[in-house]
Structure formats: structure tokens, C-alpha cells
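A single protein chain has been removed from this complex, and every other one stays in its place.
Chain naming follows the written order as A, B and C, and within any one chain the residues start at number 1.
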Amino acid sequence: MLKVGIVGGTGYTGVELVRLLARHPNAQLTVLTSRTEKGQRVDQMFPSLRGVTDLVFSDNTPEQLAGCDVVFFATPHGVAMKQAASLLAQGTKIIDLAADFRLQDTAMFEQWYGMPHSEPALLKESVYGLPEVNRERIKTARIIGNPGCYPTTVQLGLLPLLKHAQMSLVIPESLIIDAKSGVSGAGRKAETSLLFSEASDNFKAYGVRGHRHHPEIVQGLAHIAAQSANGEALAEKFKGLTFMPHLVPMIRGMFSTIYIRLTEAGQAIDVQRLYDDCYKNEPFIDVMPAHSSPETRSVRGSNMLRIALHKTQPDLLTVLVVQDNLVKGAAGQAVQNMNIMFGLDETAGLMNVALLP
Amino acid sequence: MLKVGIVGGTGYTGVELVRLLARHPNAQLTVLTSRTEKGQRVDQMFPSLRGVTDLVFSDNTPEQLAGCDVVFFATPHGVAMKQAASLLAQGTKIIDLAADFRLQDTAMFEQWYGMPHSEPALLKESVYGLPEVNRERIKTARIIGNPGCYPTTVQLGLLPLLKHAQMSLVIPESLIIDAKSGVSGAGRKAETSLLFSEASDNFKAYGVRGHRHHPEIVQGLAHIAAQSANGEALAEKFKGLTFMPHLVPMIRGMFSTIYIRLTEAGQAIDVQRLYDDCYKNEPFIDVMPAHSSPETRSVRGSNMLRIALHKTQPDLLTVLVVQDNLVKGAAGQAVQNMNIMFGLDETAGLMNVALLP
Amino acid sequence: MLKVGIVGGTGYTGVELVRLLARHPNAQLTVLTSRTEKGQRVDQMFPSLRGVTDLVFSDNTPEQLAGCDVVFFATPHGVAMKQAASLLAQGTKIIDLAADFRLQDTAMFEQWYGMPHSEPALLKESVYGLPEVNRERIKTARIIGNPGCYPTTVQLGLLPLLKHAQMSLVIPESLIIDAKSGVSGAGRKAETSLLFSEASDNFKAYGVRGHRHHPEIVQGLAHIAAQSANGEALAEKFKGLTFMPHLVPMIRGMFSTIYIRLTEAGQAIDVQRLYDDCYKNEPFIDVMPAHSSPETRSVRGSNMLRIALHKTQPDLLTVLVVQDNLVKGAAGQAVQNMNIMFGLDETAGLMNVALLP
Partner (left out) sequence: MLKVGIVGGTGYTGVELVRLLARHPNAQLTVLTSRTEKGQRVDQMFPSLRGVTDLVFSDNTPEQLAGCDVVFFATPHGVAMKQAASLLAQGTKIIDLAADFRLQDTAMFEQWYGMPHSEPALLKESVYGLPEVNRERIKTARIIGNPGCYPTTVQLGLLPLLKHAQMSLVIPESLIIDAKSGVSGAGRKAETSLLFSEASDNFKAYGVRGHRHHPEIVQGLAHIAAQSANGEALAEKFKGLTFMPHLVPMIRGMFSTIYIRLTEAGQAIDVQRLYDDCYKNEPFIDVMPAHSSPETRSVRGSNMLRIALHKTQPDLLTVLVVQDNLVKGAAGQAVQNMNIMFGLDETAGLMNVALLP
């Protein structure tokens, strides 16, 4: 049994990690820390966990986390990098669900997150935890930067096209991502704009002046493209993409509508088949049949990500991607990374069926 | 044109007052105050008001409110009583939507609201603004304590029975009020429990250890009962009522299910007719036909309160009451009071049709 | 591995059974029938099941169900009783999630469900599938009448009090049940009143002239009471209860607020302790600490039922009960019954943690 700790267990990704890990066949949750709630029972804050865990929030100190094989950080940005070195020194691996180990460019990190990166060496060592792209590197990683929710949908929504970049299937600068997220994506923060009376029966765009996931999407797509023959040329052009997130009055769920122009080579190819082939062995990617209309509720509470492809014009591919922002978009993907890092069955603890209706 | 001020215009009752007063034929909104937002345009905070008002939040000082014929307080409890004397002195009438002028018993006020009452004399002068009960006194009042939302439904849901208390139609200590409110009733406060991700797709009781509207309900029912021959005897017994509020995942709307045992005299009477007669001239009370099932959405955005009666046992009357908690339960009733105080048509500015669907 | 069939797999209880059984360690789903959808893949109707099951809806014939150890009926009322005899004859056990085997009084069944009961002998043999009450009889049953959702909350909400009926703790005719259900309780039926645009942002009572669960509640409470020394006297009096169901704009979840007057004996007892003791070994009943406020979301997707007790007056006990209407209120309880009938671990396949947020 892996001994597992969670730093910052009072947010939505934290409680979701508990939900998944509490029933994981190979992991045992041993520590949950919260500075603000230390001493309180976890199930007092989250009554859904009554009977599931007897844990009490403890202080976030190295001593508390000693003995953990792996620690998840479900904290605000900037916490994980401060504790990483000491945890690694005691042999504990790290999976950070915040942004500390996502952006390799420290200047960009500083620009978007408003703080310097205190551990550039560890950042360099860390692996971006998107299993469908980096599975081999994850196996031996000590630190995982768990991807953002939007970037997960976009990278997995375009991966098959970009892997074949040597054929230059797409026009990268044409990329438009019209993304929609449930409210839990904003976290468990007492902000007026997230109140039921504000967010319910309403729809809006947000982050219209720039969203932190923008540079992560650019980096991720460029990284994928750059691995192929002439991908370098494409990579730079992804900076011209447009990313427009919107807020949907639902708790969980993320829907990305991705528009990208196809080159002549791209128009000639059977994209449905390309995607089918690319993902046929992936346990958590479901390429739906042609003309499908995925729904977010079809993945509610599950680690599946579903993709449907539509040619809305001869030269325009529209990719529809759905996931549960808290599972494949956060805690589920983090557990998937843990499974890979420790040589477990990649699907262990992650085979819950989506809750529908 | 009446000159109208609103103190504390940044909450839900404040913006609802603006919505109603902006289209009122006899009133002109001249001042909105907010300490925290002074200098900001009102329509910047509430884009629904773009094109409706050009007002800017001003500081909450006597100078700002000078010249108003009437000032509404849509503030936290305890603000109105501090400003009341100086406003009255300059000839301005006051309608308080908070609790400062609701409970006549200052000890009880202090117990439930955690502050002493600084103006017991003004409290004594003030009138409880439930038009269907106190219309005559409202006409000449200088200070109105606008009723709480739950107490409005309960008092109007039982008024016809209690007016006839000389016949002792009901057993007061049997009274159980199972009440349900939309989330806006809690106000525009950045609290975790009011977040969309917490309150949506959920149902719970709250205030299970006591709700501030409890003593107001007891006072109101006792007051109504005491006006009839042997009502005094009944009045005291209402202290034995049970009031259980619940939170519904909807923005607006309040639904009170009121259970009360009937005496033999009560069982012998035609209660449907009793209610029909009692309310036949009331512009905002709709007694629905027998066996009706009122819905909160049937009053969404309107000042109507609808009542349906059900005899679920020979000796048990179940009264179903719906209102919009922000209109008849708050801002609409406040405007109704203003209309009465200033001799206007009582329905002026309040004839909006409910928004359905 | 048990071989399991589901008749009528296109409704919400049907798809919920699939969700639970697909991950059950001791059961294998082998047949799903649907007259209207035969030939269609199950996961085409419910994309949440893509990758979970390859089953195709088959016709509802005895041949299709031959070889099943147990068949669940997730059908309209009246279907199970017609097929029961032939299934039993071939050695297949039956768990009916409709009402065919709930009401022992065939005249009452006919009155409320508008059809004669075609199998009174089988009805007599059948066992009412409320494990906390009838566990021993369920072990050897061939036919289970799975309880209705509301009756489950009421019976389990009052069981500890009634088990001790020899002490006459309660006044049965005082019982008032103010119940609230999510919309999925009405099933997957294309009815106008269940549309999103009708049911959302709305609250209403329904079934105000009588609900089919009323006689089941009376029967269940009387049955429990009658098992104790002087319970017979109480039993009859439950006919005087009031049951008022309401519709909540949420998908899943049921909340029953139960008001019952206590006798002097009842007032003298420590009810919190009574409940704690009664349920201490029950895997799916959670008696919350005194003064708790249960939320429906705390059981979303799980088989738990949570209870909180409040003395709102010295002589009035208010019992708050929450469950997921589709799990403990339907499919989960049905699987629990299956586990008991076949000597499996009662919790097998039912330990999913509630989905929160």
C-alpha cells in the first residue's frame, strides 16, 4: 500500500482526491493537511466523507508528511515549490495540482502567476503529467506538474493531428478554443461572482483579457508539435491561438469547442480514423463515432475524456471535448499519474462509472 | 414626484428597489449610498441597470440624503436606527428593510441580533409594514419596519383564520411551518455555503437551532390574534410553534408549507370561503381555487403572494404560500408601503407580470 | 458470479442499476431488455456507459431472461407481476423496483395503481425489501418488493422510535411528513411539467390530493409498530398521518422533514442515543451528531441515508432524513437486497463515495 498525503485538502480538488483515494486498492490516505482547519475532522467539513475517512486535518509541516510515498498538492499556486526540495530529500514524490510545475518558462510563470519561481532546477526536472503525451517520462518522475483542466482538453483534443505534424495537417495560427467550464473549476472560494444567485441561470465569458491557461496551452501544443519532423515550424505559430473561456451554470464539467483550419493535407486525411488509431489503447480517452454530440454529464465523476469530430467546413475541423474538470481535469489525472509513477495498473481506483442522471 | 433615496444599494434588496423604483410613475430615485462603492456607477456593479439609471453610489451621509421624501434602508441590521432620528428631523420618512424596526421587544431584538436597540422611542413609534394587517397605521407612519420574508408568508397565510379568533378556529401551539427559500434570501454575501458549487443540486435545512424570523413570526401572529375578542389567550400559545427553514437551489422564491390543527369550530367552517372573503379586495394576495398547487415561479419578479388551502386531515389545515422573497418578501412590499404612506395608488410601480418561464 | 438481468433498462432506475452492477465484484450483467429500444446498444442511449458495457437491449421475453439468477424490474407498475411466475419457475429470483410487491392489501393496490393485482399468492410470498427492517426474511426471499423512495426515508427515519413502541414514545396521528424530492424521482418521462424550463428555478408541492407512497408509508409504519408489544394500537392510528411531497430543482436527492409529537415517555428518553444504538451496525445508515444539518449532496450517488434529530419543541421531534432517491431510494437498495438474498457481503458494489461537489 502506498502511503499518500494531501496538502491542502479543503478545496474541491482536495476532497475529490480523498473520494478517489479512499477507494483506491493500492493506496492509503495517511495525512491531510490544512493550516486553517487543523484539528478538525475531514468528514466534519465534508459530510459526504462520513464513514469514509476518520482523518483529521493536520498542520502542513515536513514532519506530518514524513513517511509518505507521494504527496499531492491541492493548494494555491506557489506552495508546492516551497516544500518540494525537503520532500524529495526524504524520498517522497510530488504531484502538484497547482501551476508550480506546469510552465517551463520561469519568466512566463512569473508574468501570469505574479511570483518568481523559487525552484527552477526542480522545475526543469519535473514532468508535465499528461499521460497520453508523456507516459514514459512520468514513470520515472519525482515531480509531476499536473496539467490544468482547459489545457488537458485542448492538448488531447489536438494530439492526433499534431503528432502527424510532419504532414502539416493544420494551420496553427487559425486555432480558436471556445471553452466552457462548470463553476467548480473556480475552486471553493468565497467570491461574490461564484455565488449561486450570481452564477445560476446565467452564462458569461470570463478571463476575456487573458487566462492563465493560455500560455500552458501554447506550451503544450508547441511541445507536442515540436516532437515531430517539421513541428518546430508549427510550434511557434500556436502563439496566435485564441482562447475564450466561459462559465456554465453547472457544478462539474468542461466542454471545449476547438476550431482549427486544415491544410490541404489535413483535408485529405480521414481524421476520424486518425483519432481512433491514436487513442485506441488509451483507457481514458473515448473517441466517439462520427457526428456524435458529447455531453459533460456523460463523464460526471469519471476520469473519461470524450472527443467528437465534426467537419463544419471542408477546411475547418471542429473538435468537441468533454471531461469532468475535477477528475480528468484535476484529481483523477493526478491519481492516474500516481499509478504510472509507482508501476500500478494505470486505471486503479479510476474506474467509477459516470453519474447519470 | 417623490424624491427617493436608498441606503445600501449593493445588495439584492437594493438592486431590486432600483429595478422597481426606476419605473415607478410617481417616484424618482435621487440617491444611492454605499460606503464601499462610493464613486462607482450603479450600472457598473449591476449591468442590468445600464440605460436605466445614471446614478453613482455616494457616501452615506445626512447631506447626501437631505431633500429625500423617503429613504429605504437596504442595509445590515443596526444601520437604520442610527440614522433614523436625523432623517426624521429633516422631514424624511424611513422604510427599513432590515430588522431594526420589526421586533417591538427590545430585549428580544438584542438577543437575536446581538446588539442593543439604540432608539426604543422611535421603535415604539414605528409601524410594522404589513399592509394587509396595518394599512391604516402605515398611512400616517414616519418609520416603517418592513417585514421579514418568512414572516410575511406566515402572517398572510394565517391572517383570515386569526382575524376570526373569537371563534377559536385553530390550535396555535400545533403550528408547524416548513419553509423553503431560494438562495437570494441569504443576500449578496461572499460566503462559502452560498457558492453555486455548494448550493446547486442540493437541498438542506438551515437555521435548525433557531432563525431570526422566529420571534417575528410569533410577534406577528400574536398581534393579529390579540386584536380579536379572545385572541389574547391564543397569542401567548404561538410561542409553541415550530419553524423549520430550508434552502432551495433556486435564485428567487419562497414557499411556506404551514400545518395547523383546527378546533371543532375550525373544522366546521368553510376555510376556502373565509380566505376568499378576507382577501377579495387585496391587490397582491391571490387565494387560489381549492386543490391548487402554487409554484414559486408564478410570482417570480412580481409582488403577488399566492395561497392555496388543503385539508390533509379533517382537523389539519395545510396552507401553501408562495411569494418572491425579494419582491413581496422585501423590496416590493417596501414600495407598497411607500405608496400607502404617500397616498399614492397602492399598486403604482408594482404591476409587473411574473417572469415565466 | 451471479447472472443478472434487468427488465426495462431505459429509465433512471435502470441506468442506475447498470452503473452499480457494472462494477459489482460478484455480479455480471447479462441481459437488459427494452421493448422500445431492442437492438440498440445500451451505451448509445446512455453515453456515460461507453466503455462500461457492450450490451444491446433485447426483447423482454422469458427466453432472454433464462439463465439469470436474479432479474430486476425497473419497469412501470404492473409488469413484474405478469412475468413473476414464469421466472420463479425457472429458478430466477425477482427484485421489483416498481410497486407490484409493495402493498400487501390488494384492494389498496388496485385503488392507487388503477389495476387489479394478478398474483395475490406471489404478493403474499414476497418480502418488502427494507433491509434494516426485514433482513432475515430477505435472505430467503424469492421475490422482493423494493420500497418506494419516500417510504424508505420515513420508515428509517422513525424505526428506532417505533421499535420501542411498547413504551409508546410517539403520538402516531400527529405525524406530518414534509418531503422534498429531486426531479429524477419522477422518472425519465417526456412530460411538460418535468421540463427544465418548468422545473428549474421553481419550487412546488405536488400530489397534494394524494400520493401513491402514502399507503405504503402507512403500511410500513404500522408493520414496524405492530411488531412490538402494544404496537397494534399505534398501527391503526398512522392512517391519520399527513404526507406532503414537494419538487426541488435538483436532479437527485430526497429530503424528508418528519414532525412527530412525543408522549411523556418519548420526551423523557434520549432519542439521539436511541437512534445511535439502533443503527450502530447498519452499514448504510448514518445517524449524524446532535444539531446536524444533513444535505442531500452528501449522499449524491451513494447508498447512504443520513438522519439528524432536532427537538424543536419539548414534545415535538423533527427528524431530518436525506438519501439519493435513485440509490438508497431505488437501485442501490435493490442491489443491497440482492446481496442479502445471495449471501454476499451486503455492501458489495455499494461503497462508492458520494460525489461532492
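A few notes on this one:
The rule is simple: contacts are C-beta pairs under 8 Å (C-beta built on N, C-alpha and C of every residue); 3 or more make two chains touch, one makes a residue touch a chain.
Here the structure is a predicted model, which means the values were calculated and not measured.
Contact with the omitted chain, checked across B:A107, B:A265 or B:L355, is made by B:L355. Considering the complete assembly, subunit C touches the hidden chain via residues 12, 182-184, 188-192, 194-201, 249-251. On the side of subunit B, the interface with the absent chain consists of residues 12, 15, 18-19, 22-23, 46-52, 184, 188, 200-201, 251-252, 286, 288, 292, 294-295, 297-302, 304, 306, 326, 351-357, using the contact rule stated above.
Think of the hidden chain as still there; on subunit A it touches residues 176, 178, 180, 182, 197-198, 200-206, 208-209, 240, 242, 244, 246, 248-253, 255, 257, 259, 291, 293-297, 300, 308, 310, 312-313, 316, 318, 320, 322, 357.
The criterion applied here is as follows: only the chains that are shown with their structure count from here on.
No other pair of chains shares as many C-beta contacts as B-C. Chain C has the C-alpha centroid lying closest to the overall centroid of all protein C-alpha atoms shown.
One simple way to say how far apart two chains are is to compare their mean CA positions; for subunit B and subunit C this gives 39 Å. With centres taken as mean Cα positions, subunit B sits 47 Å from subunit A. Chain geometry summary: the mean Cα position of subunit A and that of subunit C are 38 Å apart. Counting partner chains per residue, subunit C shows two or more touched chains at residues 200-201, 251-252, 294-295, 297, 300, 357.
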